[in-house]
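What you see is the complex with one protein chain gone and the rest in place.
First chain written, first letter: the chains are A and B, and each begins at residue 1.
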Amino acid sequence: MTTQIPLTGQEPETQGAAPRATDQPLLEIRDLEVAFSTGAGEVKAVRGANLTVYPGQSVAIVGESGSGKSTTAHAIIDLLPGTGKVTGGSIMFDGRELVGVGRKTMEDLRGREIGLVPQDPMSNLNPVWRIGTQVEEALKANGFQGTKAERRERVAGLLAEAGLKDTERRARQYPHEFSGGMRQRSLIAIGLAARPKLLIADEPTSALDVTVQRQILDHLETLTSELGTAVLFITHDLGLAAERAEHLVVMFKGRVVESGPARQILTSPQHPYTQRLVASAPSLSARRIEEAREAGVESVELLAQHADADVEKVRSEDAVVVAKNLTKIFKIRGSRPGASTDFKAVDDVSFTLGRGRTLALVGESGSGKSTAANMVLGLLEPTSGSVEFDGVDVARLSAKEQFAFRRRVQPVFQNPYGSLDPMMSIFRSIEEPLRLHKVGSAKEREARVRELLDMVALPESAMRRYPNELSGGQRQRIAIARALALKPELIVLDEAVSALDVLVQAQILELLGDLQRDLGLSYLFITHDLAVVRQIADTVVVMQDGRVVEHASTDEVFEHPKEQYTQDLLAAIPGRDLDLGLVPPAV
Amino acid sequence: MPENIDVTGARRDQPRRGQEHFVAPVDEGGLGAVDAVSTTQAPKSLWGDAWAHMRGNVLFWVAGAVIALVVVVAVAPGLFTSIGPRACDLSQSLSGPAAGHPFGFDFQGCDIYSRTVYGARASVVVGVLATAMVVVIGTIVGAIAGYFGGWFDTLLSRLTDIFFAVPLVLAAIVIMSLMSTRTSFTVALVLSLFGWPQIARITRGTVMSVKNNEFVTAARSLGMGRVGILLRHVLPNSTAPIIVYATVALGTFIVAEATLSYLGIGLPPSIVSWGGDISKAQNSIRVAPEILFYPAGGLALTVLGFIMMGDVVRDALDPKARKR
Partner (left out) sequence: MRWYIGRRLLQVIPVFLGATLLLYALVFLRPGDPVAALGGERGLPEAVQEQIRERYNLDKPFLVQYLLFLKGVFTLDFGVDFRGREIVDVIAGAFPVTIQLAVMALIIEAVFGIGLGLVAGLRKGGIFDGSVLVISLLVIAVPTFVIGFVLQFLLGVKAGLFPVTVGRDPNFESLLLPAIVLAAASFAYVLRLTRTSVAENLSADYVRTARARGLTRSRVTGRHVLRNSLIPVVTFLGGDLGGLMAGAIVTEGIFNINGVGGTLYQAITRGENVTVVSLTTVLVIVYILANLLVDLLYAALDPRIRYA
């Protein structure tokens, strides 16, 4: 796939599977303690972590947000944010102690010995410098000797190596002219520019579309194994970790709760936290269902609630939402006057959602799934085509009818930080729809709020709190409670669980399932994550570039995907090829 | 995906040193219920949070004390001195401190202490009035432009640009020189007439970012009207930067009033003001420089109080700045 460029200057001594080094750890972290000093005293972010990486090996730290996984990684190269400080333990790298070394030593080490591929490609490249310049910096800072022309050639080579095409031109462009995937490739080029022995990959692809994610991880893997670079992955995705690393370190609240060979952790997790994590990871549960079906096991537990959903059958039965040839065209203002272009965000999309069912609209960014959802919500008017809710065209409602329609259809959005008004108490947030629609007396409304909080498994005491005091998962529960307040028939869940940690995500999905069963709700579930779909949806509509690619029952999509794009999406679910060994192979 | 879990090639039966299967003792992890709501802490609104943060800041108390003092002096100068600011005795001209006259006398033989005390009112009145007017005009223009967008935005933004294109002091000098009657109110009016574009710009920007929040879309899905959303959700969430700017602006308006009075086109001599007194003191700076110190000190202290308060409020209301 790529041609390796000969290394100039000093070649790292330990390369690839050089036999001498394999028994000597490259990185050895012992009893690491990291603390942040805040106004209220010291907060320990990492407590007694142990970790070992051998040359050329891939190791992954797995954990949820706040587990201390990124902090551990940043401690290695002394790039802890703010007031963070290593307060104890040791970090041995290639036989040298890194804790407490001077700034100069660390500057020499960074880039040359230890590279970093950071998390968010959007914010990690300086917007005011050209891509080429930023790669070149990495060369110059790490002792690359050569003329300007040689440097430029090398930069182009590195970018090509990271999988970018037309590198001469690309090097002269600015970060904002790159897509997310291209930026991440540039960051990989920067991280590997000086041929470090260890590459720290901090959630290198979590901000990217799944199919791009897959490509980049594959590429990174080929590249590092060619170069013999050891990789320390930091990730929240157990499936991804197990697929990419041979050794896993599971962290929880600053501690290592379990570590060991990837397969062993996955198949027989010992610590209760790891067990929960393994049980909840959507990528793994999707795989679990798969394995179960392959083995012919039709266990109720594994297959959750989704019954046999036949697309044809849903069409004939009681339909809540019927979208017919839905099309939405946006005018994009060009860089010059009169240069506006039409952009078809949604192109001839049709689907039917049966009462009490869940339909998932799946697609990557720019697929038009959210635009379609907004048309169902009646927030956007379709350019052509129609959305019928309970037999009535949503776009043709009178003001009064529309107000009534709003009671019956409610949304829950992705961002748990943006979906609640930070100025309003939880009580007022949930009560607002009731008050707006003049439901009940003040007393009755309060009783209803209590009831709703109970429904989403939150204590009544949460009523007096404010959104900033709650976690992401709790806010999402509040958002669900608010959506339920008016007893709607349809809930549009726009990436409603995508921003949540794995365990919380599993909880919310479970809650949604229970609510659907108890209240007979219909869900329109918008997501980019096919793995989650397997657990919740009856029917799947796969969208790409505004069009419907595939429309079938969930089982059919997962087992017999007809279209190449669907197959690509499925292949992109991390851990899909893992042998979980939960079910004995089919005889 | 090819099976290449072990990059080094050799599949090992035994994990290497340091990579054996390790399981932490369960109790150590403190594995609680996933995502429990804290029941111990008292609920805190954003404002409550900001207040708690401010309370712990020494500067808040310093600035607050200064502002409180100045306001009390402005409201009831009689509490601080029994001598009238216009009870002047030319025979006392430029004589130094004496019993009952701690700051001495100015060129016209007026008691400097009394004049300094009575001068506070003009500054505070102009500052508060101008700020209030600027906040009202700026917020309305900015909110409408930012929230409704389209033609409203184009029109109001250009209008804002036009008023922004005329420097505040220049405009104030031109207009004040044309005014036949000059009072604290007219000075405040003129300052606010050309002072609102800043707040309008700030409000417009904030409103535009707040209206993209999902809670606004959620309110739309509830069937709430556009104006209702603006008043109930968007504006309350846009107040923080306006408050911060208004606090600092109060200080700059006081300086602007003093500058106009110093130039002789602000408040007339019949109104006791620090700016006017500074202007008079300048004439005798070579013989009695200390006369200048008192009105200038009062002015500086007042402005300092408001600017410091602006800093404190910004720190308290901006969680991003607070983290560091």
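Note that contacts are C-beta pairs under 8 Å (C-beta built on N, C-alpha and C of every residue); 3 or more make two chains touch, one makes a residue touch a chain.
In this text the structure is predicted, and so the values were computed from the model without any measurement.
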item	value
Among the chains presented, those that the missing one touches	A, B
Residue among B:70, B:88, B:255 or B:313 that touches the chain left out of view	B:255
Residue touching the undisplayed chain, where the options are B:126, B:175 or B:313	B:175
Contact with the hidden chain (one of B:56, B:78, B:96 or B:167)	B:167
Of A:56, A:89, A:118 or A:132, the one touching the omitted chain in the full complex	A:118
Touching residues on subunit B - with respect to the absent chain	158-159, 161-163, 165-167, 169-171, 173-175, 177-178, 180, 251, 255, 258-259, 262-263, 265, 275, 278, 282, 285-286, 289, 292, 296, 299-301, 303-304, 307-308, 311, 324
Subunit A, residues in touch with the chain not shown (by the definition above)	77, 79, 81-82, 103, 107-112, 115-116, 118, 120, 123-129, 134, 137-138, 141-142, 174, 176-177, 187, 190-191, 193-194, 335-337
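Note that in this section only the chains that are shown with their structure count from here on.
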item	value
Centre distance in Å when subunit A and subunit B are each reduced to the mean of their C-alpha atoms	41
Parts of subunit A lying in touch with subunit B, wherever the complex brings them together	17, 22-23, 25, 28, 39, 50, 52, 54, 56-58, 82, 218, 221, 224-225, 243, 245-247, 252-253, 255-265, 270-273, 276, 377, 379, 402-403, 406-407, 409-411, 413-415, 418-423, 425, 432-433, 436-437, 458-459, 461-462, 464-466, 468-471, 473-474, 479, 482, 486, 503-504, 507, 571, 576-577
Contacting residues of subunit B [partner subunit A, same complex]	1, 3-9, 15-24, 26, 28-31, 34-35, 37-39, 41, 43-46, 49, 56, 213-215, 217-224, 233, 236-237, 323-324
